[in-house]
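All protein chains but one are shown in place.
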Amino acid sequence: MDFSITKKQQMIRKITREFAETYIAPVAEESDKNSQLDPNVFKLIKEMNYFGICIPRKYGGAGLHNDTISFAIIVEEIGRVDASWAITVGVHCSVVAYPLYIFGTEEQKQKFLIPLATGEKLGAFALTEANAGSDAAGIETSAVLDGDEWVLNGSKIFATNGGIAKTLLVAAKTGQRGRKSIFSVFIVDTDTKGFSVGVKEDKLGVRASNTSELVFQDVRVPKENVLGGVGNGYQIVLKILDFGRILIAAQCVGLGQAALEASVKYANEREQFGRKIGKFQGIQWKIADMGCAIESARLLTYKAAYMCDHGMDYGLASSMAKLVASEAAMQATHYAVQIHGGYGLMKAYQVERFFRDAKVAEIYEGTSEIQRMVIANRLLRQTF
Amino acid sequence: MGIKINKDLCTGCQSCLSVCNYGGITIINNVAAITDECTLCGACVEACPVGAIEIEMEEIATEGVDVSQYRGVWIIGEHYNNKIQNVVYQMVGKGRELADKLQVNLTVVLLGSKLEEELKELSQYGVDEIIYVKSPILKDYCTELYVNILTDLINKHKPEIVLIGATPIGRDFAPRISKRLNTGLTADCTGLDIDTKTRNLLLQTRPTWGGRIMATIRTPHSRPQMSTVRPGMFKIPEKIEKQPQIKKIEMDINEKDIITKIVKIIKKEKKQINLEDAEIIVAGGRGVGSKENWKIIEELAKKLNAEVAGSRVAVELGWIDQDRQVGQTGKSVAPKLYIACGISGAIQHRVGIQCSDIIVAINKDPNAAIFEMAHYGIVGDLHKVVPALIEELKRLKSEEELKK
Partner (left out) sequence: MKVFVCIKQVPGVAEVKIDVTTGKLIREGVPSIINPVDKHAIELALQIKEEQGAEVIALSMGPPQAEEALREALAMGVDKAYLLTDKEFAGADTLATSYTLALAIRKILQESEKNEKYLVICGLQAIDGDTAQVGPELAEELNIPQITYVQKIEFKGDKIIAESALRQDEVMVMETRLPALITVLKEINIPRFPTLIGIVDAYEKKEVVYLDTRQLNADKRKIGLTGSQTQVWKIFVPQQKGEHIKLSGSVKEMVKQLCQYLKEDKIL
């Protein structure tokens, strides 16, 4: 049992923090206001190799494919200054590039993974539909084989990075077995004819992150673009989501940490009734609760990452991490606004943004309710 | 070699912990222990109430110099564009004091080409001797020549103390001389004194950690004791009637022998102001509020015949130019009067003004850190206080004129 992170991971944290504070933090408020990611930050993140964190060198990545803890640390540190960038980078890495590396053929990796890992192209994962949210098995987007090509029809909603991505992973129905749909995952280039971006959503939180509707009208995709074999979509999607939950958990740890740090700073500065508000028990209890919740979330997140790196089944751990971390972030940002009083409501204070960003995390990548169902199902089946 | 702890004497009182700035000492099982971070500074030795800590020096025969052969206080005079720099006059004042305590001569050494007029001026400040090394090539500064010539002179005349202005030029050649002479050099001193109780050692006090801590440093075993002296720290002395002896040495130097040459000297486009030498400074910070409001800062400065300065925030907001920034990332100033308007007084700013004689703070936040170091504090809105102050100054001036 060893809770310390390696020297390399420490350096990754230190540099990512400096980078995030230097280049991302100063434009975070503006990006949130405009619902737009800063193009300069985009360029810098690409130069830093953050688009290829979990990908081996030979596919253009940073070579941390066996170091998910480093991935979590990077997302956490970016999330500490801007949850929108954490989700943008995180989604690209964890639910597009990484599945391509795990399930892709050598040809697919050469063609699609390398530009993703180097940051030439941004990725998005298109799963959710208007009638298939938590119940992912209900998707209606269909793919029909026509000669050497699959023809995709349907539309996806709420796709993170959707409107700005160049490479998509799209889950589509490819058959029926009794009452159950069979589906597959397709790699789709957004330049393909018939593809279009629909509504760009205007959201409560992580506003700078792009969330879009994606429309497929007779989009023809070559046969070799099926990821992980025809009909294996369900299993692949579950695996993708397992890994994706580590991303959300890490983002929330960073967000919660930011709320805690802002609150500590404020509690040590602000004076009421002749003393610093940090001297009041009402504030102290909140600070203590925030600290405990965030630290628990961090440990669960790293544990899920550790299990992933050691070939263990980490699905349950990543569900627990996502649930605990998103709720810790919600609680911490809620307290942070409360501690800041009237100022907490003001745009000039970052905690206002943190609070809105945290709420999103309790919903996307599986709501808290779904996580509880998943966790409970696993536990009820388990022998102790 | 190292710090030695006498375990029998150590009581585990932790007095040493609180004086160590490096995390070099810790307490294990109620006994002090030295860590890898120890720099052997010796602060713990002095702090130990029971004498349990000793510095153990390995006895290695060093080629010690006979310190008694060295006599006299020297100041190396920096000049450019045929003008001797102010710091030289400031060092003359301090150097005189040190020389008197030691009962030795005070000498200024100048390397130049056309400094005759300047020598006349310098001669009026109580110097005993001026050594003037003259050569056309010494018109402008040259590291190699300064190091070669000064090292030879020091070896020949053996002064016990050599003071050099801690200007960029002084800090360029002084270390090379100290290295060549294998003697100690203390950088950027803000205080100098003679420890007359012991061996007449020079006590050199300087800020470290960006001014958060002061260290007093000695050079016990080698000579001369060399210091670079921060400009603006000492007052220029009064002129007195006393003619120094002037030794002029004409030198024939071949330009071809010099490796590092000046290609050209370019005047900086913007006029540089010398905040360090200003007697009165009026400075503004975030509290001023806007570029429009900044005018009252300038008006107050004009009334007081003062220089205008700003905090880092004021510079970043574009209210004032970078070269007028005071603080750790700007200039360190030492005026007689520093008026801080709407400056909260972050440590980085306070470090830059700590040498001011009198600090006045005007700030509406009664808890602003600036008040901790201000000699006179006014809690109030600077937009009301500053105009009132300008009015009062006007009134005082007309009152004075009436008296006349």
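Some observations on this one:
Just so it is clear, A and B label the chains in written order, and each chain counts residues from 1 on its own.
One rule holds in what follows: a residue touches a chain if its C-beta (ideal position, glycine included) is under 8 Å from a C-beta of that chain, and two chains touch if they have at least 3 such contacts.
Quick caveat: nothing in here was measured; it's all calculated off a predicted structure.
Summary of contacts with the chain left out: across B:Leu115, B:Ile169, B:Leu192 or B:Val229, the touching residue is B:Ile169. Screening B:Cys13, B:Ile217 or B:Ile246 for touch with the missing chain picks out B:Ile217.
Not every partner is drawn; the one left out touches subunit B at residues 1-2, 17-23, 36-43, 46, 55, 57-58, 60-63, 80, 141, 143-144, 147, 167-169, 171-176, 178-180, 182-188, 203, 207-222, 259-268, 271-272, 274, 280, 336-337, 348, 354, 357-358, 360, 371-380, 384-385, 388-389, 391-393, 396. Remark: the residues of subunit A touching the chain excluded from display are 7-8, 10-12, 14-15, 18-19, 22, 47-50, 52-53, 57, 62-64, 74.
Everything below uses one rule, namely that only the chains that are shown with their structure count from here on.
Rounded to a whole number, the gap between the C-alpha centres of subunit A and subunit B is 54 angstrom.
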